[in-house]
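Left out: one protein chain. Kept in place: all the others.
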Amino acid sequence: MSRKDLATDLAELEQALQGTSGRQYWRSLDELAGTAAFQKLMRREFPQQADVWPDSLSRRHFLTLMGASLALAGLSGCSVKPAPMGKIVPYVQPPREIVAGEPLFFATAQPLPGGAVGLLVESHMGRPTKIEGNPDHPASGGATSIYHQASILTLYDPDRSQTVTYQGRTRAWTEALATLRTGLEKERDNGGAAVRILSEPILSPSLARQRERLLKSLPKAKWHVYEPLLQDARLEAMRLAFGQNLDCHYAFNKADVVLSLDADFLGSEPGNLRWIADFMSRRRIRTPASDSTQASMNRLYCIETEVTCTGAKADHRLAVRVQDIEGLARAIASKLGVSTAGSSGSAGPHEKWVAAVAKDLEAHRGRVLVLAGNRQPVAVHLLAHAINQHLGNVGQTVFYSRPVTEGPSPRIESLRELADDMRQDRVRLLIVLDANPVYSAPADIKFMDALERVPLRVHLGLYQDETARRCHWHLNEAHFLETWGDARAFDGTATLMQPLIEPLYRGRSAIELVAFLATLQETPGEELVRSRWRDHWNQQTRGPKTDDAFDAFWKTSLHDGVVAGTGFPIRNVALENDWQRHLEPQASASGASSRPGDESFELAFAPDPTVFDGSFANNGWLQECPKPSTTLTWDNAALMSPDTARQLGVELGEYAHGGEHGGFKMPVVELKVEDRSVLAPAWIVPGHADHSITVHFGYGRESAGRVGGQRDQKVGFNAYAMRTSSQPWFVPNVRVTKTDRTHLLACTQQHNLMENRDLVRSASLEKFRQKPDFASEPEKQKEIDETRRAPAPLEFYPPLEPPASTPKWGMVIDLTTCVGCKACVVACQAENNIPVVGKQQVAAGREMHWIRVDRYVGGTAEAPAEFHFQPVPCMHCERAPCEYVCPVEATVHSAEGLNDMVYNRCVGTRFCSNNCSYKVRRFNFFHYADFETGSLRLQYNPDVTVRSRGVMEKCSYCVQRIRHAQIDADREERPIADGEVVTACQAACPAGAIAFGDLSNSASEAAKWRSSPLNYALLEELGTRPRTTYLAAVRNPNPELEGG
Amino acid sequence: MKPESNTKPFGLMAEFETVDALFAATRRARLAGYRQMDAYTPYAVEGLAEELGERKTRIPMVVLIGGLVGAGAGFLMQYWSMAVDYPFNAGGRPLNSWPAYVPIAFEMMILVASFSAFLSMLFLNDLPRPHHPLFNVPQFARASQDRFFLCIEATDPLFDAERTLDFLSASESHIGVVEVPIELETAPKEAEASEQQPVTVMS
Amino acid sequence: MSPAASIKTAEVRQSETSGELRYVPVGHTFASVTEKIAELVLGRATRQAWFVVLAAGTVLLLMFSAVIVYLLAKGTGIWGINVPVGWCFAITSFVWWIGIGHAGTLISAILVLLHQKWRTSINRIAEAMTIFAVMCAGTFPLLHLGRPWFFFWLLPYPNTMKLWPQFRSALVWDVFAVSTYFSVSLMFWYMGMIPDFATLRDRAVQRRWQVVYGMLAMGWRNSARHWHRYQMAYLLLAGLATPLVISVHSVVSSDFAISLEPGWHETVFPPYFVAGALLSGFAMVIALAIPMRHYYGIEDFISVSHLEVMAKILLATSFFTSYGYFSEQFITWISGETYDKYVYLNILIGFRQYAAVTWITLCCVFIAPQLLWIKRFRRNEKVLFVVSVLVLAGMWMERYLLITTSLSRDFLPSSWGIFQPTVWDILTYVGSLGLFIVTFLLFCRFLPMISMCEMRGLLPGARGHEEGR
Partner (left out) sequence: MPQVFPRAMNILSRASLFGSLLVAALVLWICLVYTRSPYGTAAGVMRVQQVPFSHQHHVGVLGIDCRYCHTTVEHSSFAGIPPTKTCMNCHSQIWVGSEMLEPVRASYQSQKPLQWDRVNNLPGFVYFDHSIHVNKGIGCASCHGRIDEMPFTYQAKSLLMEWCLDCHRHPEREIRPRAEVFNMKYQQPANQLELGRQLMDEYHIANETTLTSCSVCHR
């Protein structure tokens, strides 16, 4: 696309958009959706490939200052002076709250499986650009996961469905609603017996209420709920154990010993933020060297199959097949004296381990926590409940409350029932809300065939996904940042969701649609939500029920992002007396023959660590975010242990351009179960359980979009195709054969070992108590040696002292608490306009992330003893090797000790990157930044230059945030307060593992951490004097198992 | 017969076959008191210049000065721009990281010195001078190939058309003596014709 | 005389003659020397072979320009470079070309100071080679920039940003070193040719050649007084060029030596780079001289004895260079530096491609020259040619290794990666050969490839008077 016609496009677009103001403008964007220029802009290839000339550092112009208008300033960046003279277009009527050039924050929440998480959304001139966690929200506490960070990109995703379609042809909402009306009116007389609604679990009270209204108006209609990550076992166990459907809550901050039975509660799953925070609150070691003996930590035992973040952080990790975990659970239970009717399980080779764990659990009665993972059969869940009750944890560390989801609980039966009804033509009208069963339903349900038989099928969703394509009508849904709504957090706390922006494509929310189905007339979302909460308020409030009073309540709720007092009360429940009855081995959903020493291969399923169940498949940030334990990007794979790989004859294939920092052509294995089979590239994961092969859901999409895969160019393979409702999470006895095909897998770090370099320094709690400064010891020793050799300090140059009276910015990262969830990586990408480069470029070793999470394996790759995560941003060295080799002063030190990178001065010699000992610098080998895709440009952070081709870039400590805080402080003539500057990575981190601040202020958090005995600098011996330092990792292993 | 030249000639020039003959003639002319003269040889002949009374050249001094100026300027340029004009903290190095400035100072020294060597050579030799009376003499073409010439210039106080002619003609084993006209009065074409037979005087 | 005859006589006489005389073309007079060399330029209808090679070179050159256009259009991403390996073929070729240039300056400058008569036959060729090699070298640092159109930011000029180059960076040193090196070599080369231009001017028949060479000769008239100053200036230039040539490759080596990278941060680099440079340079001279002497029938000027003495230097420099490798390894192993040790281990038995290249390099640079211990081989053109080509290839690979191995295996295993060339990497390098071939052929055709005036000075009888005294 040459520069010229791009320019004309934009001009055209500009024309069409003139005369719009404030949020209104977005609506006109929607009307525009038809025009050729806009189509062209939206259809641009993506992720961007190298483009010829545009050296457009100045695209930001369009973003700032232009306010409401789309006045696109000239395309040439730092090429010619004078800077291109664009148009400047003021408002006609100034909007109340917006101050041009200053960002605003709005509270809202993102509903995701596991409960909504409260967010604060940064908005520039009516454009949401960045998402932060809401500190006041129980599920967030200020933190966010990769999914929340990335949702902003989904909002602007050019692949989002932009119009209503009927059999693929564009239609208007009015037509769609008319069809629905007639359809429903026909059904009304027989109570809607032939009407079916399929939705995901309902987190929204307002939606729940609309559902009730609908079912009132159509009493015979059925509402089905389905979620791909089936929890039948958990729910069934609840029913059997307590005779009712409950949610289980864990107080990790109160637990001294945690036993996880295949539960990845520290993983990057959306609901985990609070758990991570609570768990890590017990692992922070801030005691000074003097009273290091007082230091205490909780202890984590983990039995799992694949290497998850939880397993990586565990003090003791046992890697066994999913099907074998039940046996171990039974063994532990029986050791604890919990009756394990049926088989008492057998620890097999892990006798000692089991005994030690049981002893430890016993020892900490009441301060113990046992949880079972989704994938585990009913029996394991039952045992977990039982042990918790037996050890008196209930009420201490474990609590029960009514389930957060309203309406029917998501059971696979519900979906099967729907499928059967459809097959027997009992369904004449099906409305799918936001779900995508055609892609994700278990194979044995054959949902697609059944679906074809329904005469009128309507789908509401963000994308023209697999299900949408097989429905007559597709209604484009509004993104959660575009609509009014509400959602409950895991503990029931409700949050009001407010639109940050007019719907880009005039989408509607599920609430609005269901309300229409119920009443056959349109009601704006805001009204629906307000009325729901008005009633709630009417019940709650003691005072006068005036509108003003409600408005006040409404405003505070909106502002705080939580509706006060909506958390669920704790329920005191006890196990049913006959619960053991259900422990019969066959009762377990698996039907796994967990005989010890059984060598057959097992196929285990898991949600993908980055694209989750597939609903995020079209998100470039998530696709390119390296998966925590494998660092794979843009693909899922058949994960297996080195041992298993050897058995299958799998080994690393020919390397791609980047070598281990790029990718390999891996052999493809065929996985066969009964008549189902799938081809999957193999990937070797040190620490994975032997004889088990893990595959992740979420890939192999047929119509996700240009990023997530389309029929002609799929990304990864579809693991759902191997899944049945009877064996939803693991399949024993799968046939695995290596084919002679190969597939390129792009990874960012294949080298697992530290090669005897103390990069990640770690020790047991015991050792810390004896020798608190074990981490900084090597340097101390070195210094002693050197001074012995040469009394004078080994300096050639006299040091250059920075000017006083300026802050000394620095960062400290706590390796004990970092769980490697990658939230920092995506947050940084969102904050700093970091481009997505695509699989091929990642394979060439050119990914652009400013902060990466290194992953090391202690011991050997065959038998890993420990796993380490080490986030590595720019070190901002005081003796930066990159600076003195730059020939043009494109990277120099600022007075506050920032390692400034001046993009517009950079000529791209790459010497700085070569000489960077930490290899944190990233180079724009091509024109990566996407200036062409109109909608994506709206997401760019106006305070950060968008880098063009041929310049180096790297972590800037979020200098734009520093400056903003500094200017505010200067205006008020006061020093910057500690915590006033929060970097993007720090803000996102759920574990609170990052501290940033002024080191010259000894009161600042960062300074405090830095003075900890655990503090050490990476590669300190090089004399680079990093401003970013680490707190060594401390683990709390059970002495009985040490060396065992 | 004698050459009739209306204008004073540039000088008289004798042609030799061997370098020895040239040496001999030069020494003789010098003893005879001639100073304004020059020898022309197809390659650098050691000692000849001394015979002609050349003393040491000033080139080495010029080069030395050039070198010092170059080095000094080079270093000052770096010091000024790094430490004075826009001081930056680059990698914590001091503003005057003199060791890092040595290479460029050195290169600048070489550069300026070399140019001064070359240019001073041209200047002192009063080159470029594509046009010169000597080139009016056809045989002179061989000065750049295989013949040796000695030219006594008219500017020499002792110079006298006849006596000098005789003097040169007397030098042993010379091939001939020609008068070097300052200007060709005729266009090259005819001139070629007229000057086919050099004026030689038998002794 | 016919080439065949001349070479025979040359061979015969050389075996008899001894001392410096053996490098003097036999049976030549001032006239014959002048005629033979001048006629290569003025007379002598160019033969077909010249055109064929020129055509080939031109094709490469055109390809080179095509590659450059594509490079500018797309970005350096078309090469195989990445993070961690940010430099590879471009910088490798740069170092290699610069190195080749060095032999020229060495022969013309250092050997002058050492009064080595034999240089006279080859110094012009060597100097020309220097100029063109440096030209080739110069293109790469420009091309490897991410934004080449801002290259002038590396030069100190009063710009509107009030910014100057960052003089602590070895890259800026490079800019000064290479440009100085180029201009000084050019001047040296041109100055050496002035008297020969005069000869050509005086021998040329057609007016246009008279004018061209006349302008170039600047009116040189072989005055003894001029010669006197000329000699002095020439000597001084030689004296300046000698430290220059050593400084240039030392500066180039500091692109790596001043860095922190294991395997780059080495004090041995400067001398060892210079040695390597001379090695590759001499290899190139030999590789050029052997075909030329036959093609132009100048076996009597560039005699086998000339080749032999160059062969000896080749052998010697090969030892210097290899000593560099061994001392590197040795120092590393006794230093016990974790990172260095790993890099060098990696070089020897390393990851995928590297070890292989290392051993091939050693064979080319160290083993192959060992043949030259034997006189028979030193005097055997075919052997010499093969050896020098091997050395050239070897030196290229050596630079390649040196640059990639360190980068791909530095401090943090997490960011270890490797380099794999793309087709564009290769085309860019091969294209630069085209530039060299074309320029060099034009030189052979239009400029005197052997210094006539100096050659005359060597002839018996040239210093007759001294015997006379």
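So that you can tell them apart, the chains are marked A, B and C in the order they are listed, and the count of residues begins at 1 in each.
Convention: contacts are C-beta pairs under 8 Å (C-beta built on N, C-alpha and C of every residue); 3 or more make two chains touch, one makes a residue touch a chain.
A quick note: this is a predicted structure, and the numbers were derived from the prediction, not measured.
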{"item": "Among the chains presented, those that the missing one touches", "value": "A, B, C"}
{"item": "Candidate in contact with the missing chain, chosen from A:396, A:904 or A:1015", "value": "A:904"}
{"item": "Selected residue (touches chain absent from view) among A:99, A:721 or A:863", "value": "A:99"}
{"item": "Of B:27, B:129 or B:163, the one touching the omitted chain in the full complex", "value": "B:129"}
{"item": "Interface with the undisplayed chain - residues on chain A", "value": "18-19, 21, 56-61, 64-65, 67-69, 71, 73, 77-78, 81-94, 99-102, 802-803, 805-806, 889, 892, 894-896, 898, 900, 902-905, 943-946, 956, 959-960, 963, 967, 970-971, 973"}
{"item": "Contact footprint on chain B, counting only the chain that is left out", "value": "86-87, 89, 128-132, 134-138, 140-141, 184, 188, 192"}
{"item": "Residues in chain C touching the chain absent from view", "value": "157-163, 201-202, 207, 210-211, 214-215, 218-219"}
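Rule of thumb we're sticking to: only the chains that are shown with their structure count from here on.
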{"item": "Which of A-C and A-B has more C-beta pairs touching across its chains", "value": "A-C"}
{"item": "Centre distance in Å when chain A and chain C are each reduced to the mean of their C-alpha atoms", "value": "57"}
{"item": "Per-residue multi-chain contacts in chain A, two or more chains", "value": "881, 884-886, 889, 892"}
{"item": "Multi-chain contact residues (two or more partners), chain C", "value": "163-166, 168, 172"}
{"item": "Sites on chain A touched by chain C in the complex", "value": "50, 52-53, 55, 81, 655-662, 749, 751, 753-757, 759, 841, 844-846, 852, 854-856, 870, 872, 881, 884-889, 892, 905-911, 913-915, 917-919, 921-927, 949-952, 1018-1019, 1022, 1024"}
{"item": "Complex contacts: residues of chain B adjacent to chain A", "value": "88-95, 97, 99-100"}
{"item": "Sites on chain C touched by chain A in the complex", "value": "73-77, 80-87, 144-148, 150-151, 153-154, 160-161, 163-166, 168-172, 175, 255, 258-261, 338-339, 342, 351-352, 407-408, 410-420, 422"}
